[in-house]
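This part shows chain A:
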Amino acid sequence: MIDYAFPGLLNYWIVFLLMMIGLYIVIAHENLIKKIVGLNVFQVSVFVFYISMAKIKGGTAPILADSIEVYSNPLPHVLILTAIVVGVATTALGLALVVRIQESYDTIEDDEIRDIEERSD
Partner candidate 1 sequence: MTFLSLNMSVLAVIVPLMAAPICVLLRHSGLAWAWATAIAGITFVLSIGLLQHIMANGTLVYEMGGWDGPWGIVYHIDEVSALVVMIVAAIAAVVMPYAKLSIEREIPKERHYLVYCMFLLCMAGLIGMAVTGDAFNLFVFLEVSSLSSYVLISLGNDRRALTASLRYLIIGTLGATFYVIGLGMIYMMTGSLNMTDLATSLPEVQDTQTIHVAFAFVIIGFGLKLALFPLHIWLPNAYTYAPSAVTAFLAATATKVAVYAMLRLIYTVFGDVNPFETYGLRGVMIALALLGMFAGSLLAIFQTNVKRLLAYSSIAQVGYMVLGISIGNAIALEGGIIHMFNHALMKGGLFMAMGCVFYMVGSTDLKDMAGMGKRMPLTAAAFVIGGFALVGTPLTVGFISKFYLVQGALAEGWWPIAFMIMFASLLAVIYVWRVVEVMYFQKPADGDLSYNEAPIAMLIPTYVLIGAAVYFGTDATLTSEISLNAAQTLLGGSK
Partner candidate 2 sequence: MTAETLVLLALGVPFLGGLSVLFSGPGSANVRDGLTVITSIILFCIVWQLIQIVDAGGRPTVTLLQMIPGLSLTLSLEPLGMIFAGVASFLWIVTSFYAFGYMRGHHEANQTRFFFCFAIAIMSALGIAFSGNMLTLFVFYEVLTISTFPLVTHSGTDEARRAGRVYLGILLGTSVTFLLTAMIWTYVEAGTLDFQKGGILEGNAPAGVIAILFGLYIYGIGKAALMPFHRWLPAAMVAPTPVSALLHAVAVVKAGVFSVVKVSVFIFGLDTLRDTGASTWLAYVAAITILLSSIIAMRQDNLKARLAYSTISQLSYVVLGAMLASNIGAMGSTMHIVMHAFGKITLFFCAGAIIVFAHKTEISDMHGLGRKMPVTFFCFFVASLSIIGLPPLGGVWSKWYIALAAAETDQIIFIAVLMISSLLNIAYLMPLVLYGYFGKEKPADTHSHGDDHSHHHAPPNHSMLKHLTFGRPGIAEAPIMCLAPIVLTTIGCFALFFYADRIRLFLTPVFGG
């Protein structure tokens, strides 16, 4: 059983490990770049999650051929393609914002920015 359960669910363990690491980075780090990296890790974990669930043991890519009986589900791949695009856009926008923040605050540390904002209130 162990032999089956552990490797079979390994992907999901990794997914959740990555997810928590990503979430932790977003919450705990003050550096805005690191926050965005954390966000990326978090998103990537979801990509892995979708890809894993589509995989069927012994299944191949869904291309019609005579010798193949079992196919992996192609739909999650498609979904994740979309999600990756969204993720890239988000990262790009986030980094652009960080650049602008660096220009106007001279720092990308969130705690320092908060200090500056509180002082200016």
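Keep in mind that, in the parts below, contacts are C-beta pairs under 8 Å (C-beta built on N, C-alpha and C of every residue); 3 or more make two chains touch, one makes a residue touch a chain; residues count from 1.
How these were chosen: all candidates are chains of the complex that A comes from, given by their letters.
Since the structure is predicted, the reported quantities are computational estimates derived from the model, not experimental observations.
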{"item": "Candidate from 1 or 2 that touches chain A, complex-wide", "value": "1"}
{"item": "Contacting residues of chain A [partner candidate 1, same complex]", "value": "19, 23, 26, 32, 35-36, 39, 42-43, 46, 49-50, 53, 75-76, 79, 82-83, 86, 89-90, 93-94, 97-98, 100-101, 104-105, 113, 117"}
